[in-house]
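Got a structure here, written out as structure tokens. Questions coming.
Just one protein chain is left out here, and the rest sit where they should.
And then chain A:
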């Protein structure tokens, strides 16, 4: 079996911020396999409540209209635009004269610890000293019929001083989570912070729950959602800046939370968002950014590739889940059939052995079920989270471009105004001249601010990306280990079952 040789990836040393020798899920090499632009997005899981599609309706009963709220719009239109638009905007590597962005060469550590007050926070919260744990539990149906909703208990255990207590819980509903995300996104995305996306909505799943169907699929849906909400909160508080945000604190601590109305469909906020998104999409396509910093160009390409690979992997794992469930069903059917065969067998010892075989297969069927759950909850959901996270990352890169554009626009406007002022010099209009000079002063301020904003967002993104990559490696590693351990357990159970069966088979005479 030919493994690709384990060369460390070429010159991506900039922010290849990994422990030595640990090659787990680094960015793909600079010259990647050209994956397909569109992925076979087959929704193979029969039980799936369609994370990819029907994210139309809120579970709030008041939402009568189908609309993409903030959370969903992060995924769909954005993603479509990104995918259909090719990997990155046209980038001409020209060094603009006023650029203060120097390409980073050297270790990520330099960047992490050299400047900005935020770095202190990160140091404080690094790795081991990060002590907060959030559990989402006890889903409870509140209300009846189509007005019903699920309330979840959110329990926080922490020793961090920013919280008033060490352990406390509150009750929250799904729209509260969406509301939280909405607020965080509006505050932090446009300055370059990777805000973890909230779990997706699902009309099918929620309707079943509302209607009161107490069957396995609606139980699975609730569990899937509960798990997703928990991961969402943990990711959010792991972010050193978001953790300190008053909205987050309020969400975790305060017993009463004002209803998140702006997540609803036809609120003015929602409409405005829709319009903005459309405008943004158009703008994005026309922005030609002079990328002076190779790091950004590289990173965008890397994320593009990572996106493709993760989606592909996600699809394969979903297929695995589905097939394993099928295997479980077929094993159960075989077990029943073997039992019948055992009954029909007239040789006593063989009959008993066949019945034993049937029992073993029945137990194995249960094993397959459990394994399918592990496949799903550990592996598949993680991949889904990261596919959405990467969309958020790409969004942040886009914001940087917009910030650049804004800066450039101010600069161009300033240039025009200066030309106009120069012309005015030759005319005899002192008022107009003064006005022009005032405007120029204002614009100069704007330009400076624009430059500062651009610098700031670029810096923030670098930090965020490096943090993201560290987290991702940690995340994947811990999940993979858990997943492997679940596989080990399954295999050990199999050994037990078959070893118990063997003497029965040998007893046939």
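Just so we're on the same page, a residue touches a chain if its C-beta (ideal position, glycine included) is under 8 Å from a C-beta of that chain, and two chains touch if they have at least 3 such contacts; residues count from 1.
FYI, contacts and distances are computed from a predicted model.
For the chain that is left out, the UniProt protein name among "X-ray repair cross-complementing protein 5", "Proteasome subunit alpha type", "Gap junction protein" or "Sorting nexin 5" is "Sorting nexin 5". Only one of A:144, A:215, A:256 or A:346 touches the absent chain when the whole complex is considered: A:346. Of A:317, A:414, A:447 or A:465, it is A:317 that touches the chain left out of the display. For chain A, the residues in touch with the chain missing from this view are 1-7, 19, 21-26, 28, 32-33, 35-36, 40, 306, 309-310, 312-313, 316-317, 319-320, 323-324, 326-327, 330-331, 333-334, 336-338, 340-341, 343-347, 349-350, 353-354, 357, 477, 480-481, 484-485, 487-488, 491-492, 494-495, 498-499, 501-502, 505-506, 508-509.
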